[in-house]
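Notes for the one structure printed next.
A single protein chain has been removed from this complex, and every other one stays in its place.
A and B label the chains in the order they appear, each numbered from 1.
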Amino acid sequence: MSSVIDPAAARDHSGRRDPTIVMKHGAGGRAMRRLIQETLTRGFVDVAVDGVGIADMDDGAALRVGDRWLVVTTDSHVVQPAFFPGGDIGRLAISGTVNDLAMMGATEPLGLTCALIVEEGFTFPDLERVQQSMFDACREAGTTVVTGDTKVMGRGELDGVVINTTGVAMADAIVRDNGLRVGDHIIVTGNVGDHGMALMAHRHRLHIDAELTSDVAPLNAMIRDALRARPGAVVAMKDPTRGGLSSALHEMAEKSRVGVLIREELVPVNPVVRAAAEMLGLDPMHVANEGKAVLGVRGDDATVHAVLAALRTHPQGANAAVIGECVATRPGDVVLDTGLGKRLLSEYEGELLPRIC
Amino acid sequence: MPDLVSGSSAAPARPRGADELKFRDPARARELAGAIGHMVAQIGRTPVTVMHVCGSHEQAIAKFGLRQTFPEGLDVIMGPGCPVCVTDLPEVDEAVVLAEDGVRVVTYGDMLRVPGTARSLAEVQSMGGQVDVVYSAAQAVEIARDTTAPVVFFASGFETTAVATAAILVDDPPPNFFVLSAHKYIPPVMEIVAEMPETRIEGFLAAGHAATITGWGIFERFVDRHHIPVVVAGFEPLDILAGLAQLVELIRDGRPAVVNTFPRCVTREGNRIAQQQLWRVFRTTGGNWRGIAHVPNGNLRLRDEFARFDARRQFRVDLKRLWSQAPAALTQRCICGDIMAGISSPEKCALFGKECVPDAPVGACMVSSEGTCRIWHQYGGHPKL
Partner (left out) sequence: MCLGVPGRVLEVNGQIAQVDFFGVRRETRLDIIDEPVQPGDYVLNHVGFAIRRIPPHEIEETLALYELLLHEAEHDIMAADVRGEIDATRASAGGPDA
């Protein structure tokens, strides 16, 4: 298992720090994780937490309350454009937080907070659209906004609208993103890359005319059914948002200290997304999702199929598929079997850009 | 993993045209790889060393995990085939200075993170400079048409990409549109590599898309001069394997010749209309390719007839002010030149994976998604998987 690359050296590299925050620090890859680890969590990680705290860098926190867990998560949502095919920032703000709770195993949110920061000049009809989307998404997720806050900033001081939501839920058992073991199966709940590709087509004025629709949706009902299908079988979960499926798999593999072997032909990708990605020189596995989950499942074939069947009863899970398994070789790495050969799946660094070369 | 296949039953069918399907068939790929292995064995000495001069070949080799299928005795070296990587520091600096001076600079996504002397365009952008990414040369003109302010298209790429720049320049662009050409011309650098005294290269795999424009005929003189076979190959996995099989066959038979294994796109004459446009707008000049050498006739610059669109002639660009801001000379320890020339590899570089990573690239090979170091870093070089 010799490699010319020293993954530890690559990962811990911080020799040349950027003098200021740049876009890659928000892009979901290593730069963002480093920003959080080296700057934002400093001091907080030293405070002992009974449960899952900030040091764990999971989708949210889990605090012990009696013999149950209080799961909390918070997320600020910015998206350009605010309205995109398949959704808008309102739907995103609710779904993102509901899904982060669900990824911890907390599928019944007690309620959400919502803080809205709006730029002067943002129109009332647009704001009403965002509000309606939030309301609809809450109804889908079986939850509601219980408190909120509004601020207005001057023209040019922010871009349109920013929404922060915080979610709380109680859970009997929690699921972590570091629970994988050798032999576990990896499931993805549907086509990857839909959200990011729909946005990118808009954002870079690519004049692409295609049915590209964001997958943004609350997943808690589907995840609840998957967890109930075989209690205890789902041992790890993560939503592959920024950085795409690749980032989620890398984080799970690194934290669980197992190798992950993915068979490319099994990864479901919408044909149009695949074509658009190929045109722009991108890999759909690097592209963001807002309505997908990656599950680690432990057990025999019947168990795996029971979980898969539960996912597929939901429209968001219709294309759910087993895409690979956890292996003992190359712990922390994600290996992709392309059908022609194997390679290490890369993790995209920085903001995704279309390339011509 | 017996359950994987059944688990995937709901996965949608792949979006493949019949042709694409055939060009990615794993069984056929194994056969071709086997054929290459047989022929390398017939040559009876190792390694047999060939070079491709195309980043997209490396990209496809890495993306599909093809290196795993190459026989042990075959060394496939990536040459100076990435136009972004070989863009020289002063060329990036010109764009950086323009953007810092408030001129709107538009460029291809690949160029954004290429380090200049002091910084990249991405850094200028994060500091508030107006830098836009375009996917097509036509889009760069559109941006200029939407404004009266000057728009500079920082145009990079080999002749394939340069013809698009030429096409928009002959199509009467608005007067506020300017081109800062970093375009490169690939044939001259093959001469440089072939003439390097340390070179071990026994054959070249030439870039199919560049040859689509220039035609495979231009390699005939090269072969006559250097007695090294050249095979033009396409970019699907089977195209690359077939190209390598053909090249190894020519080496085995001691037959220095040009063979075109990409007939669906490449002809002997190439695309005459594109050539006419290319040479109407551009002329070749000598220039430095980052980390390689001074390449005579390696740079494409605008002809005098197009001077009014030439950013170099229409703007006063003072690069000196960047020189004092250059970071500590990490770049001096960078061996990108040797890597691109095929005489070294990333694992022999002291910076690779340490001071030089995709996040904070030092050398050009780490910048571009098709740079050798970037690809090795992302895909693990040649690890046994």
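FYI, a residue touches a chain if its C-beta (ideal position, glycine included) is under 8 Å from a C-beta of that chain, and two chains touch if they have at least 3 such contacts.
Computed from a predicted structure; not experimentally measured.
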Where the complex has a chain not shown, which of B:Ser120, B:Thr261, B:Asn299 or B:Thr372 is the residue touching it? B:Thr261
Can you say which of B:Ser126, B:Thr161, B:Thr199 or B:Ser345 touches the chain missing from this structure? B:Thr161
One chain is left out of this view; which of B:Asn271, B:Asn299 or B:Gln378 touches it in the full complex? B:Asn271
If the hidden chain were put back, which of B:Ala210, B:Met340 or B:Val367 would touch it? B:Ala210
Kindly note down the residues of chain A that lie in touch with the hidden chain. 206-211, 271-272, 274-276, 278-279, 281, 355-357
I need the residue numbers on chain B that touch the omitted chain, in ascending order. 15-17, 19-20, 22-23, 28, 31-32, 34-36, 38-39, 42, 54-56, 81-83, 108, 135-139, 157-158, 160-161, 163-164, 166-167, 170-171, 186, 207-210, 212-213, 234-235, 238-239, 242, 245-246, 249, 252, 261-265, 271-274, 277, 370
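The rule we apply is simple: only the chains that are shown with their structure count from here on.
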How many angstrom between the C-alpha centroids of chain B and chain A? 33
Note: in the complex, chain A contacts chain B through residues 1-6, 9-10, 13, 15-16, 18, 20, 22-24, 30-31, 185, 187, 191, 204-207, 263, 265-272, 274-275, 280-281, 283, 301, 304-305, 308, 312, 318-325, 330, 333, 335-344, 346-347, 349-350, 353-357
Which of the residues in chain B come into contact with chain A in the complex? 1-8, 10-15, 24, 26, 29, 55-56, 62-69, 82-84, 108-110, 112-113, 122-123, 126-127, 133-135, 139, 142, 157, 161, 237, 327, 330, 346-347, 353-355, 357-360, 368-370, 376-385
